[in-house]
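Only one protein chain is missing from this complex, and each of the others stays in its spot.
For subunit A:
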Amino acid sequence: MSVYQRPIHLLWWLERRAYVLFVLRELSSVFVAWFVVFLLLLVNAISDGAASYQRFVDWSGQWWVVAINVIAMVFVLLHVVTWFGLAPRAMAIKVRGRRVPARQVVAAHYLAWLVLSAVVAWLVLR
């Protein structure tokens, strides 16, 4: 039997808005990895002493590093927002026999994010 198999286009992900958002979310992982590398470089620079730290700060201040970090932040925010939005679908939490509403699960994620950020800010700025 001869059947027709539709070929997969290179730009298949432009077909639907949801696909575009999905591909952007997948792509955001690269920027999450970049932030990890950036953080490790910072820690390494600090451990090497004041001069090394100053070099790192100067390097970080260059326009293209700032540009990369701004783009990375946008993608990381996209990553966080989309994942938090999807969390209630995976988490069927029950309290006293009733399923916790999706909004509360999302809210709990944002709250945890806020608390963790506050703890980190306190550690860094104190």
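Assume a contact is a pair of C-beta atoms (placed from the backbone, for glycine too) under 8 Å apart; a residue touches a chain by one contact, two chains touch by 3 or more; residues count from 1.
The rule we apply is simple: contacts and distances are computed from a predicted model.
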(request) Match the chain absent from this complex view to the correct UniProt protein name in "Fumarate reductase iron-sulfur subunit", "ABC transporter substrate-binding protein", "Spore gernimation protein GerA" or "Phosphate transport system permease protein PstA". (result) "Fumarate reductase iron-sulfur subunit"
(message) So one chain is hidden, and I want to know which residue out of A:V43, A:M73 or A:L86 touches that hidden chain in the complete assembly.
(response) A:L86
(request) Name, in rising order, the residues on subunit A that touch the hidden chain in the full complex. (result) 1-6, 8, 12-13, 15-16, 18-19, 22, 26, 86, 89-92, 97
